[in-house]
Structures are given as structure tokens and as C-alpha cells.
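Here the complex is missing one protein chain, while the rest keep their positions.
Here is subunit A:
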Amino acid sequence: MRVTFTVNGERREADDVWEGESLLYVLRERLGLPGSKNACEQGECGSCTVYLDGVPVCSCLVAAGQAQDREVRTVEGLAEGEDRLDPVQEAFVEAGAVQCGFCTPGLLVAAHDLIARTGQPSDAEIREALAGNLCRCTGYEKIMEAVRLAAARRAETRGGSPEVGP
């Protein structure tokens, strides 16, 4: 079947999609967007996290046909243009929150959503928001740091509370 939906602001079409195929497979194998990773295909690891109509979901658990006419935003769509990373991405780089990088795309989408929703999240809120994303390398401390950093910067640029994390 043919599936048509918006990906990162662009209308895209995928042909010969098998009816049982996941959105993740279509993104990676048919639309040339390998940012979202396939690690478990069962919703456990979060490395395939994308926004579906503005809500973070595991793309491995969305049937491709369910994305028809909807809006998908992947990790490729977080940065503004080719050379300006999103502040969340920058913070991950600076804090050393990336080792092998396999979990990073999913974590970026989840963290991006958290910061957009809550502004200045507490550590408990960060842990809760990232509970569906597994990382086998970092031990999560640097990831926590990156999210705190990104949130603090965002608060600053928005003229919000000047308090910066530890």
C-alpha cells in the first residue's frame, strides 16, 4: 500500500509498504531517515522515539498505515537547518551524554518534549520523562546533566528564572 504523511515538515510518500510494517521501518528503510534507531522493536528501549502529531511515541509500535495524513517529527527534524543543532542536541554534545550514540536520537526527542512541556524540570521529572529510554553506555548521569543544561539555557533565553542548575 501507499502511505503519505508529513515528516519534518515535508510531505512524503512511501510505496509498496507492507500492511504490517512499522512506522520505524518506513522512516529508516523507505524514506532514508535512519536517525531513529531500531534496537528492540517492542517498545522497551525508546531508541525509535519520534513525535507523532506532537506526542512522543515508539515508532516501532505505530503501524505505518496509522501515520497516514499525520505529522511525524524525527530526530532529523530537531535541528534548524543543516548546521544549527537544537539546544538539547548541543547540550548532549557538551555534557558528554553521547557514547556509542545508539540511544541518543530517542533520548533527544524525549528530552526535547520534556523541556518544551515543563521548562525547568526537576530531577525526578527528568527521570520519569526518560524512563522509556534505555542507555547501555553512559550510566545516565551525563544525560541528566545534558537535560538540566538544556533546560537552564532555555529558561535563560526565554527570560525565565535565572537560576541555573548545579
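Operating definition for what follows: a contact is a pair of C-beta atoms (placed from the backbone, for glycine too) under 8 Å apart; a residue touches a chain by one contact, two chains touch by 3 or more; residues count from 1.
Rule of thumb we're sticking to: contacts and distances are computed from a predicted model.
Novice: For the chain omitted from this view, which of "Paraquat-inducible protein A", "CO or xanthine dehydrogenase, FAD-binding subunit", "Uptake hydrogenase cytochrome b subunit" or "Urea ABC transporter permease subunit UrtC" is its UniProt protein name?
Specialist: The missing chain's protein name, per its UniProt entry, is "CO or xanthine dehydrogenase, FAD-binding subunit".
Novice: Going by the contact rule already stated, which one of A:63, A:85 or A:137 would touch the omitted chain in the full complex?
Specialist: A:63
Novice: For the chain left out of this view, which of A:1, A:100 or A:116 touches it?
Specialist: A:1
Novice: Tell me which stretches of subunit A touch the chain missing from the display.
Specialist: 1, 18-20, 22, 41-44, 46, 49, 55-58, 60-63, 65-66, 68, 110, 128-129, 131-133
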